[in-house]
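Just one protein chain is left out here, and the rest sit where they should.
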Amino acid sequence: MSPSQPLRKAQGGRIDRTRTVAFRFDGRRYLGHPGDTLASALLANGVKVMGRSMKLHRPRGVLSAGVEEPNALFSVDWGSGKIPSIRATVMPALDGLVAQSQNCFPSVNFDLGRALDFTHRLWPAGFYYKMFKWPSWRAFEWAVRRTAGIGRLPDGTDRTRYRHLNSHCDVLVVGSGPSGLAAALEAGRRGEDVLVVEQDVAFGGSLLHDPMAIDGAASDDWLEAALAELDGMDNVRLMANATAAGCYDHNLVTIHDRSAAYRSDGPVETFHKVRARRIVLATGATEQPMLFGNNDLPGIMLAGAVHAYVGRYAVNCGQRVAGVVNNDAGWHSLLAVHDAGTAVRAIVDTRGDVERELLDAAEERGIAVHPGATPLTARGSSGVRGLRFAAANETTKQVDCDLIAMSGGLNPTTQLYSQAGGKLRYDERRHCFVPDKDPADLDVVGAASGSFGWENGSSVRPCTVAPVRTGRQWVDFQHDVTAADIELAVRENYVSVEHMKRYTTAGMAVDQGKTSNLGVLSLLAQLTGRSPGEVGTTTARPQFMPVTMGAIAGNRRGDFYRPAKRLAAHDWHAGEGAVFDDYGAWKRPAFYGDDRDASIAREVLAVRQSVGFFDGSPLGKIEVKGPDAARFLDRIYVNNVLTLKPGRVRYGLMLNENGVVIDDGVFVRQDEDHFLVNTTSGNAERIAAWLEEWHQCEFFDMRLVLSNVTSQWAVATLAGPDARAVLQSLPGLIDLSTASFPHLRFAAGHLADGMPYRLQRVSFSGEQSYELSVPSNRAASIFERLQAAAGPGKLVPIGVEALMVLRTEKGFVHVGVDTDGTTNPLDIGFGAVVDRKQRDFIGARSLARPNDRRTDRRQLVGFELLDRNASVPAGAHFVTGSNGGRRSEGFVTSACDSPTLGRTIGIGLIEGGFGRKGEEVLVYDSGRNLPARIVDPCFYDPSGERMRA
Amino acid sequence: MLRIPCPYCGERDEAEFRYGGEVPGSIPQTDVGDQAWADYLFARDNPKGLVHERWCHSHGCGQWFNVVRDTVTHRIHAVYGAGEAPPVVDCSNESQADGGR
Partner (left out) sequence: MRGYSFPALVGRALRGHRGWPKAWRSAEPERSYDVIVIGAGGHGLATAYYLAKNHGITNVAVLEKGWLGGGNTGRNTQVTRSNYFWPQSAAFFERSLKLYENLSRELNFNVMLSQRGILTLAHSHHEMEALRRWTNAIRINGIDSEVMTPSEIGKLVPLLNLDARFPVHGGFIQRRGGISRHDAVAWGYARAANALGVSIVQQCEVTGFDIADGRVAGVTTSRGSIAAEKVCICVAGHTSVLAAKAGFRVPITSMALQAMVSEPIKPCLDTVVLSPAIHAYVSQSDRGELVLGGGADGYNSYAQRGGIPLLEENLAALIELFPAFSRLRLMRQWAGIVDITPDTTPIMGLTPVKNLYLSGGWGTGGYKAIPAGGETMAHTVAHDAPHPLIADFGLDRFESGALIDEGAASGVAH
């Protein structure tokens, strides 16, 4: 025996005594063995107080030996930074680990917060609803917030790698106790794909501390053989240290796998998404506490936990044990504990009709038994010293003890079952909720189904037998909810189980009520004269055990969070000094150079005076081909498609059925039955999908195919008076003279070196402009060739921001910027086009509604500030009136300090704008009011001469 | 996460699909009245129980098809092609009994 572990038994247990681990708890160093949890190692070292409760700061010891633990929650650092609220009962005792108790100051053994406990009468359930109204909640909130919460935000950086794994199986077995392993063996032998998930570090469930005979063999032997057989089957996977946390639609189970979470060479947590044809829940049952006064003292534990600590970890949790039980499973634990060397002095059973067999077993061992007794209060302050109870003859008795092992009955662990849609039934005999009607493709076996094994003749009594006012009886340990709180809530008519939970917060702590929900229901039933079955349960939600949020997010972080689309020539742009910005999913050059404003101005002037080059590759390109292509697109566009001749280009608008402009761009008729649709860059995929939807769902009799070729073609846009000369220097290109290739024409062919190209003469800048498309993988090379052809420094690369200035000067709308989800084509000056079209198109009918025809709708206008030196951003509003009566008439949708015009101009939407040219208005931005004049939206070359030159 | 049987590719995870909403009525002629147009455009049955809806296997074959699904249990009862008549499904009462699989 290690001298530092006074309560460790000399032998037994499933710990590796050949090795020790050293860890720290609250600054002190402790030793344990591999195989220990933090809780078992601390118990072996005689540590009793492990935490403080959330509300009243009561000292608390460990209650359980599993995931249900409400008290022993530590901040733990295993090289991970301090992670809050780790359950000591499941956290392996790792060498070098540092653990700290939570929610206490200055220490867990002396906590000033205990003052709240001494004044507890002022803080009954829901006290905050009744006070803190004056002067306002805000005045108190800061203080209340500081007392709430348990752990602290993790410190340091997260070194964990999170990954997702998807898999399928025929049978998913959750839990590896005897029932789970038996189910796995059966399915495995049938040749089915089996996955066994166990949240513990070891397989075996209760067998790990509670040996029994299975199929005539000792369970240790059976377990070994079963695991060996399963391990030998290729169709069976075994997964330990992994929790099935959620059950979702169509048999999807999520598993939080921590098997590599504590690795020092790079921890990994895996989030599995398993699609199972059949789910077998072998999730066992959770022992419930008994209710009696001071039942939260350190040294009061669940009987099964005491059994687990002595059986699995060889730790005596006390020297003199008193048992408080209402069921046979508790007896089983207590007898086993006694036989393992932890002396049980007395068993207080609330049932009068304890089986003879059990009474004999107690007598054999010299254990005093008090059947039909009522536990009253535990004595002690920071540890148990005794138990007072009322014997069957109603005399009050007392037993001295340093440990109370209680068992308020088992409750099947049915959270996943409920998430899967299973219905529960209240079992009057066992006093718990058991699966009733299994959902399809799901089975529950073993204790989870309500067959607990240790049942003799007498049924379980409710765990609530002492009168509610016998001392303070804790129902929810972590949130400090007592029987009196439940009683108060009942008195105030919070008698629906959900009201009860929310009003008292019982069951809402991090343990999610695993050891409190049944107690609440029993009390609520008792106090309202109903059966717990009538009271019903709250609905279990994912997660069964809290899951690391990083694990659920997976590797979608940083560059992997919605990965950016990069242009084919991204590196070329970077080499040119591009500053990139996010435009939808794309990273695109915003401008080139260091100074944003100066760069934009330089780029704009290059286009106006010589030639600029713009990478327009993200421009949406959708091919539409087939005998009905024209008829289809005529249904899609506001504009007339049928009259367009091959080789010609036309600008068009697309609406949704509500008549709202959703996209614009040119469409090209390459051939009689072959169109190329251009969409705005951000909308390419959306419009491609939208066209498919219309074709497949509504116009399925039209013969055509759609193909989104956006990423196949890179687009070099050359704009400016010198654009033609530069472009013409590419050998093999068609004659670009305006006579043979005027504005709004299209051509396709091959350059002299065989490179295929498509060329369209369209302009978003207002200058003579060509969009040359080449295969994407040739983007950088064609850019370089154009640059070389132009001569050093002549071809100026321009970014998105310069293009935005250019098109704003020209008054061209940018859909989604100058229009919003309410803008119809009439609002942006396409009323004549709409009215000319005699045939139906998407959105046409909506444009005939009264509201769409109102003349005071927001309509597209240009504006210029009266003060030539003033400036105003997009997002400013056109207002009337002044403070108080101010009203918005519309807003500036695009604005720029125009390098071409030397003043701030912009376009916007304003009520009745078409009829208000020349009117003076106020432009409002962040408290400033600037006078402006409404003008035509086109500020530059209104006749379009330069564009057509 | 739903498991949706694409009629062309087989059963796949919801993540591969795009939702198209309830199958709407047929598109009215342009001379329809405002009220009937609004009814077509906006009003939905939005049933609690079986719904006929459109899905597209967008990260697969790209095909749109129709699904008969229970909006309470999320169980999928039938799939059928775009433009086809819906199959008869008779299980409208099982909704509540089988909470969601």
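Just so it is clear, A and B label the chains in written order, and each chain counts residues from 1 on its own.
We adopt the following convention: contacts are C-beta pairs under 8 Å (C-beta built on N, C-alpha and C of every residue); 3 or more make two chains touch, one makes a residue touch a chain.
Just so it is clear, the structure is predicted and the values come from calculations on it, not from any experiment.
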Point to revise | Listed residues A:Thr18, A:Ser136 or A:Ser943, member touching the removed chain | key: A:Ser136
Practice item. Return the single residue from A:Asp16, A:Glu498, A:Asp835 or A:Glu920 that touches the missing chain. Key: A:Glu498
**Study point:** Contact with the hidden chain (one of A:Ser259, A:Gln398, A:Thr548 or A:Asn640)
**Key:** A:Thr548
Exercise for review: Extract the touching residues of chain B with respect to the undisplayed chain.
Suggested key: 1-2, 14-15, 19, 21-22, 34-35, 38-39, 41-48, 51, 53, 69, 71-74, 99-100
Practice item. With the missing chain put back, which residues of chain A would touch it? List them for me. Key: 54, 80-81, 83-85, 121-122, 124, 127-134, 136-138, 141, 144-146, 148-154, 157-158, 160, 162, 164, 246, 248-249, 252, 254, 273, 419, 469, 484, 488, 491-496, 498-499, 502-503, 505, 510, 512, 541-543, 546-550, 552-554, 556-559, 561-562, 564, 581-583, 590, 658-660, 801, 817, 820-822, 846, 849-852, 873-877, 879, 884, 886-888, 891-893, 924-927
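The criterion applied here is as follows: only the chains that are shown with their structure count from here on.
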Review point. Counting in whole Å, what is the centre-to-centre distance of chain A and chain B, each centre being its mean C-alpha position?
Key: 27
Check your understanding: Which residues, counting only chain A, touch chain B once they are in their complex?
Key -> 248-252, 273, 275, 420-423, 437, 439-442, 657-658, 689, 692-693, 696-698, 700, 840, 844-846, 848-850
Study note, to complete from the structure: Listed in rising order, chain B residues that touch chain A in their complex are 1-3, 13, 18, 20, 27-30, 32, 34, 37, 41, 54, 56, 58, 62-64, 73-74, 82-83, 97-101
